[in-house]
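Below you'll find the structure, written out as structure tokens, and then a few comments.
A single protein chain has been omitted from the complex, and every remaining protein chain is retained in its original position.
The block that comes next holds chain A.
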Amino acid sequence: MVVPLNTWVLISNFKLAYNLLRRPDGSFNRHLAEFLDRKVLANANPVDGVFSFDVIIDRGTSVYSRIYRPVNAEEPQPSIVDLEKPLSADIVPVIIFFHGGSFAHSSANSAIYDTLCRRLVVNCEAVVVSVNYRRAPENRYPCAYEDGWTALKWVNSRPWLQSKKDSKVHIYMAGDSSGGNIVHHVAVKAVESGIEVLGNILLNPMFAGEKRTESEKRLDGKYFVTIQDRDWYWRAFLPEGEDRDHPACNPFGPNGKSLEGIKFPKSLVVVAGLDLLQDWQMAYAEGLEKAGQKVKLLYLKQATIGFYLLPNNNHFYTVMDEISSFVSSDR
């Protein structure tokens, strides 16, 4: 189990910063969090084949999304008026992305996620819409899910995001950590409301339950993450007084809703073998399977959390390839 040195530095740096931000009384040092977070601007000038711009998708909540588009071969330098120009290819997957951060950290314009989204665009030849959902503890459940839902409706209703082939938006959803959790819940809402989502991609998704699983106990504190900090984030996100068997964190738990018989999107669930949440993540995949849903589980034995933030390990490339195939199956 060897982690590249710069990965270790990156994730330990985050871990240290995050330790400073969580207060024992459940409050969060938001000012210091925003000060420390490294952000990048959107850039309508293409860089390595990708350009981006921000759109405010809900004035009332100030929620914006950052849109990433691949550059068109015929138009290497899009002008400002071309930002919302219709897609030119027959089929273009549109991936709605929900960044991680355990519901409390990071933003759509955080450098780590801006970089990840750009890589997704290039690898998948897709448009990526990264949602800047509202965060805990200031905004608890269900705000993040509501913002995800708002984004889904927004994407679905953009004529310029439609694929030429069938004049429909080919929607996928992806997210890491809390983002993965959001993907699940927005997908449930999508099914209930009749919006078609073609696939869900969950990277190290954040799930939990009251019981302590074997992997949590075994890996507690070993690879950047502790049970204690996970508990803190759930207390910050869930409605006050709720426990971890709430369906938000435990969708297949005692209070969960059955997904049997509904047309849930196919799922790609990526689990890192050194992530203490893996038992919950695998239980999630199992839960989907039992409900008759299509799921592919990708278990990366030697991976820690955050492996997908730096392209300096095999897992990164494995996952990128899987995601690319996953969103291209109807091309």
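Some observations on this one:
Just so we're on the same page, contacts are C-beta pairs under 8 Å (C-beta built on N, C-alpha and C of every residue); 3 or more make two chains touch, one makes a residue touch a chain; residues count from 1.
Following the convention adopted for this analysis, contacts and distances are computed from a predicted model.
According to UniProt, the chain absent from the figure is "DELLA protein", selected among "Probable glutathione S-transferase GSTU1", "Adaptor related protein complex 5 subunit zeta 1", "Autophagy protein 5" or "DELLA protein".
Of the listed positions A:Asn13, A:Asn314 or A:Ser329, the one in contact with the omitted chain in the full complex is A:Asn13. For chain A, the residues in touch with the chain missing from this view are 1-13, 15-17, 19-21, 23-25, 27-29, 31-32, 34-36, 38-45, 53-56, 62, 64, 66, 79-81, 83-84, 109, 111-112, 115, 218-219, 221-224, 274, 304, 309-312.
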